[in-house]
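Quick one: structure below, then a few questions.
Here the complex is missing a single protein chain, while all its other protein chains stay put.
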Amino acid sequence: MDLVVDLSVVLFAIGVVGALVRRNVIVILMSVELMLNAVNLAFVAFSRMHGNNDGHVFVLIVITVAAAEVAVGLGIVISLFRNRDTVNVDDVSLLKW
Amino acid sequence: MLNEGVHTSELLRLIPLFPLAAAVFHGVMIGLLRRPLPRAGVIAVSCGAVLLSFGVAILALGELLSYPVESRVLVDDLYTWVGAGRFVAEASLLFDPLSAVMSLVVTGVGALIHVYSIGYMDDDERDDKGFQRFFCYLNLFMFSMLMLVLGDNLLVLFLGWEGVGLCSYLLIGFWYGDEWNAYCGSKAFIVNRIGDFGFLVGIFVLFAALAQVGHPTVEFREIQTAIGLLADRTVAMPWGGEWKLLTLVGVCFFVGACGKSAQIPLYVWLPDAMAGPTPVSALIHAATMVTAGVYMVCRMSFLYAAAPGASAVVAWTGALTALVAATIAVAQTDIKKVLAYSTVSQLGYMFVAAGCGGYSAAIFHLGTHAFFKALLFLGSGAVILAMHHEQDTDKMGGLARYIPKTHRVFGVGVLAISGFPLLSGFFSKDEILLSAFAAEQIPGHLWLYGIGLGTAVLTAFYMFRVHFRTFYGECRAPAELRSHIHEPANTVMYPLYVLAALSVVAGLLSPPQLWGDLLGIARSNSLHHFLEPALSRGAVHTVEHSVEWLLVALAVSAFVVGAGLAWWMYVRSPEIPGRIRERAAGLYRAVANKYWVDELYDTVLVHPLVAVSDRVLYRGIDAAGIDGVVNGSAAAVRALAARGLKYAQTGLTQSYLFFMIVGALAMLGWMLRSS
Amino acid sequence: MIAETIGKILFVLLVVMGAFLPLITWVERKQSALIQDRVGANRADLAGITVLGLLHPLTDVLKLFAKEDFVPEGANRVMHLLAPVISLVPAIVMLAVVPFAGVYDFGGERPFSFVIADVDWGLLFVFAVGSIAAYGTVISGWASNNNWALLGSLRASAQMISYEVTMGLSVVGLFMCFQTLSLQEMSLAQDSTFRLLGFLEHFGVVDTLPAWLGWLQLPTWGIFLQPLGFVMFLTCIMAENKRPPFDLPEAESELVAGYHLEYSGMRWGLFYTAEFLEVPVIGCIVTAAFLGGWSIPFLDTQTLISGIGGTFGTGFATGLALVLQLLAFLAKVIVMIWLQMTIRWSLPRFRYDQVMDLCWKILLPLSLANVFVTGAVILWMKELGA
Partner (left out) sequence: MSIQLALFYFFAAVAVGSALAMVLNLRNTVASAMSLVITMVSLAAVYVLMDAFLVGALQIMVYGGAIVVLFVFVVMLLNLRQDDFPPPRQRFVKALGTLLVLFALGKLVAAVPGALPEAVARLPEGFGGYRDVGTALFTRFLLPFEATSLLLLAALVGAVVLAKRRLD
């Protein structure tokens, strides 16, 4: 189990770095998905550890949330691309001082 | 909760329910839906509601009378209003003989005045909304007044107490287009608030003391049983010395009563309250609301009986008020002002009785006063209608020729209030004077009696003065107005007839023992016997029949003197008043200007208060202090943000993410610090 | 155990890949010729022997291997290579959970179940693997660096995602009826019959059905329990396969050849292999889920074994039952293949908006209604004590 949780940590960190470093909005969204997956993995691991199905239920809910998030996120990306012709987050910085 | 000898009756909730429903209905129609009803509909709803209440009150009285004397208490528990630990206040209604008399007077007179208002308000130039608004307020007042008299505990009573104050304010300022009316309404409300403050303090002190002895309650019958535990308690007053706790409570309550019932020093609002429509003056400022103080003192009679000091304060304040108000009334020319001061004076009478332990006499006078004073007000309203809203008696005179019916019913009222033998006022005033005469526990009770007698002379004088100046002599009205003087509509007149009849016979329904024996009326003193279980006996001293006859003779002679003087001065030789005015110019000015009390209050209280509020509280504390802190903090934040913080908002999503991650890691590190 | 599994795998590859797949290409040609009133494939010959054109599959393969393996300029080489493989693999993997025959007790340690991986969540596995198949088409279009191909794969991805949703929902009613996701368990559950008018007893119309009416029986197959579900599932799974009338991603008249426009040789062959392979795979899955799987109608396994076993011994009877039921399964699959081919050659191509409307506006609400009604009926039956 230690290994699984470690795997989860590593994947999560990769997701964080991806979200932090990449400038393509789509890749950032993917990195967020990766983080969610890492969390799911931790849930599954803990569920297995306690012999209890509750973690699986949480995973299902997280998957649902992820699907919703992607739907809205990609909707934003599409309208962003239509309006600004870019998917670079650095270009989307109007809301500042 | 004491439940021996208590009956439950769900009739009671219906009594205040009908006016409430009508008021809410009107309110929704004009306030929310903005669809005023046609007048006929308004009349049907409002008058119907009050008549229904009156009917239910009679039914409840019948039920009450069906029980033996010692268990004549009806209770209707609605729901638990406040439940906080050991303190529980039920929203419940009480119908004992005292409440019964009060609610019958309120609904009965109220119903008559509702009918009268139909005719009186009919020529109101405003739109239909005003008509419905007027009846909405009237119904709301009826509801509040009924809650006041039916309340089973101090809180419900206080609810009604505040409610009637509010309605009084709304109705005095009903024609708010005129700024003076609005001012009068505010004055009434503010002066009442001062009294209410005393009343509230009294409630708190009483409750705290009761809680200390293990009876945290506000319910009347429970207070009554527990009051004995407080008899010996004393309170250190801030100016040194010790008062008996009950005296303090009684005085505090009486402050409230002073406000509501217009006693010295808080009487100043009532004459100004005449700015409202005349039915309002009759209903609220003569017959019902202003008697709330008297009712409250009688309701708490067990407390006053146990606190002679407070009773003395009540009696003496009442006596002084009666005299002062009567002297002011002598010199007024506005017909309604005279009646207003007369009301103040008569309320003083009632407090004299209540202070002297004659609670049933006070209630008796309350009832008869409601009839004849309502009659007088409504009669004056009829005169005012006839004169096209002219209130000054200087511009009247000789109206008996134009409006004979009004003249006759008004005359009945004058006779009744002046104490013409065998009319209602005669009996009730007699009882008050008798109780003052017999009240040996009050210091200077004979002086009280003397003041009362003098006031009786003055009462007869000023009432006949008004009567003569209005209906006799030369007509001083302008010629073009004179041709338009006419008798008012039937809806105005019929209530007058009913009230006139009541003013005549009400006394005979419950004559004193003395007269009962003489006239062969078996049910003498019936009101007293009926009220007895609900009131405390106080220290009532009996007097010899021979002495009593002497007192009666004195009272009759007071009437004769007062009436005769008025006839002499205003009918036989009308030049005399002018001569007196010249001879005693100073006295006359003092009286005519109401002893400059309003000006005194303005100078001593109002102006300094306003000045302090404006300069210190508003400009000093609020504007400079509190607003300064608020605006200053905003300005500080803005300055800080503009100089530095705004650069944290880069607009770059990933920098936000970075800071978020730093924060999350910091939290994580803090959570893992032990491991 | 491992030997057994390998044996099953070999069998499946042999039968489905080795026999069905080449035959299907031939049958398809023949059937289209029949429908279009042509002679059809009859040219390929080996020393002059044409054998009804049966040699065509062989020659096809040879031709495809011989062609140039062309990668267009600007294409992503790795992805271009990967795409056909991704298309093909899921179709093969799906076969892992198909029960070709029932569960038989040969007296071994555990009963023999004729399915490679008898997992509890078989149909779920099918969906999971099927959803991966979408990548083949999507990536092929992307990697080709060609606008037509890109448009084709756009269409393909949208179509496949959409129909996956409805496909999943259309079989929920079936799950509710059989209370299982395993295809083998579903087949077992379908290995019986129900009286057609039995509901009259439930409703108390009659106390007991007359004997002659009791003979009116139907197998407890999915198609009878969930007729609407069957139609919807078949529609969806055919749309997943992107064959006509759902061949929008490769619509020749609009997109030249769609997502595999830039493919040639055996790479293209793999796409086609995948498409043809899916036809029997679809047949297998639909058969297992809706057509009673390996069961022989009106002759359940118990009766079969005991009937034969009385004369020939139980072991033989069980073996015979296995063979018979395997044949029954294959027969049903062949019927399904025929059905798909008939549809493919008789219906014209939809318009793209029609495809999407069919999915989201007709099938999706219908499938939800189906789930709801099925649930209500099941609850009602329980209430009645059935």
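Note that the chains are named A, B and C in the order they appear, and that numbering of residues resets to 1 at the start of each chain.
Keep this in mind: a residue touches a chain if its C-beta (ideal position, glycine included) is under 8 Å from a C-beta of that chain, and two chains touch if they have at least 3 such contacts.
Bear in mind that the values here come from a model prediction, so they are computed numbers and not experimental data.
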item: Contacts of the hidden chain among displayed chains; value: A, B, C
item: Listed residues C:Phe125, C:Tyr263, C:Phe290 or C:Phe329, member touching the removed chain; value: C:Phe125
item: Positions on chain C where the hidden chain makes contact; value: 76, 79, 119-121, 124-125, 127-132, 134-135, 138-139, 141-142, 150, 153-154, 157-158, 160-161, 164, 168, 181
item: Where the unshown chain meets chain B, residue by residue; value: 650, 652, 654-655, 657-658, 661-662, 665, 668-669, 672, 675
item: Touching residues on chain A - with respect to the absent chain; value: 1-7, 9-11, 13-18, 20-24, 26-27, 29-31, 33-34, 37, 40-41, 44-45, 47-51, 53-54, 56-57, 59-61, 63-72, 74-79, 81-82, 87-88, 90
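Following the convention adopted for this analysis, only the chains that are shown with their structure count from here on.
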item: Chain-level touch network, classified as line, ring, star, complete or other; value: other
item: Identity of the chain that, by mean CA position, is farthest from chain B; value: C
item: Geometric centre distance via CA averages, chain B-chain A, whole Å; value: 73
item: Euclidean distance of C-alpha centroids - chain B vs chain C, Å; value: 92
item: Averaged-CA centre spacing for the pair chain C and chain A, given as whole angstrom; value: 35
item: Multi-partner residues of chain C (each touching 2 or more other chains); value: none
item: In chain B, residues with contacts to at least two other chains; value: none
item: Complex contacts: residues of chain B adjacent to chain A; value: 646-647, 649-654, 657-658, 661
item: Residue ranges of chain A in contact with chain B within the complex; value: 16, 19-20, 23, 28, 89-90, 92-97
